[in-house]
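Comments concern the structure below.
Of the protein chains in this complex, one is absent; all others appear in place.
Up next, chain A:
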Amino acid sequence: MTRRQARRPKQVRTLSGIDRLTVVLMVAVPTLVVVGLVWGPALATVLLSFTDWNGIGNLADINMIGWENYQNATTNYPPFGPAVQHNVIWLVVFFFGPTLLGMVLAVMLDREIRGSRVYQSIFFMPVVLSLALVGFIWQLIYSRDQGLLNTVLGTDTDWFGDPDINLWAVLVAAGWRHTGYIMLLYLAGLKAVDPALREAAAVDGAGEVRTFLRVIWPVMRPVNIVILVITVIESLRAFDIAWVINKGRNGLELISTLVTQNVIGEASRVGFGSALATIMIAFSTVFIVIYLVQVMRERR
């Protein structure tokens, strides 16, 4: 009893004045940076979205205008509909394309295959390239005049320029990068599965597919959730490749590019841009919460 009492609070109570100050600073400085430059601005974005501020003039001149920016965005701003649609397409394609493919590759490469590491490295390689650079590299394949694809197919298509197809061309390029990322995460999850589980399933005479669906998949739940969240967030954040191709116009509108156009362009529409950004915040918050619940539960 006395021993326990002496042990537990020791950490905190025996801190000297200097130590206490050290601990406070070690927490306070990083917290101030993150709150000041991430959470503060995020909150300010939400607040600004209800105002008519145009970025010029005093903060005192700001008027609260309620949901007007949101109404304008949804009813009076032609690129908004396409942007939302493109983000949704991005998410659905990413989920059923590169994400599933990455998981399948991980399952394939998780077993005893000669050269498994080499395959893993090859699929992982595009992950270290920025999406902006991925846009450049694929331009060599997609270009109308000098691109490889038109040479091979005998077509005359501007794959990154034609508004009917450029989103799909971009998704192939972006998916090329996303697949390896998911493969890597899923492989790490598979490696952590207790081998005894597989052996038990094998002893029971379960085939590989059955073993995966009935034994491995349920154990992989935490990894599956993380992968789902990452896929959603990456789809929502997609920006670089569209911006580097045509600044997110002409078939490549995304909510992220609309926000950027409205804020850093000449027409500085602060309130309006904030409303668009707030839509992004609201959507990502749902998935951030799912992610946090998952990882915090694991931590205990």
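In this text, a residue touches a chain if its C-beta (ideal position, glycine included) is under 8 Å from a C-beta of that chain, and two chains touch if they have at least 3 such contacts; residues count from 1.
In this section, contacts and distances are computed from a predicted model.
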Requested in this report: One chain of this complex is missing from the view, so tell me which of "NADH-quinone oxidoreductase subunit C", "Protein translocase subunit SecA", "Extracellular solute-binding protein" or "ABC transporter permease" is its UniProt name.
Outcome: "ABC transporter permease"
Query raised in the report: Which listed residue, A:A73, A:V223 or A:L252, touches the chain dropped from view?
Result: A:V223
Requested in this report: Would you indicate which residue among A:L140, A:A200 or A:L213 is in contact with the undisplayed chain?
Outcome: A:L140
**Report entry** Touch list for chain A against the chain that is not drawn
**Finding:** 10-12, 14-16, 18-19, 22-23, 26-27, 29-31, 33-42, 44-45, 48, 55, 105, 108-109, 113, 118-119, 121-126, 128-133, 135-141, 143, 146, 148, 151-152, 176, 180-181, 184-185, 188-189, 192, 222-223, 226, 229-230, 233, 236-237, 239-240, 243-244, 255-256, 259-260, 263-264, 270, 273-274, 276-278, 280-281, 284, 287-288, 291-292, 295-296, 298-299
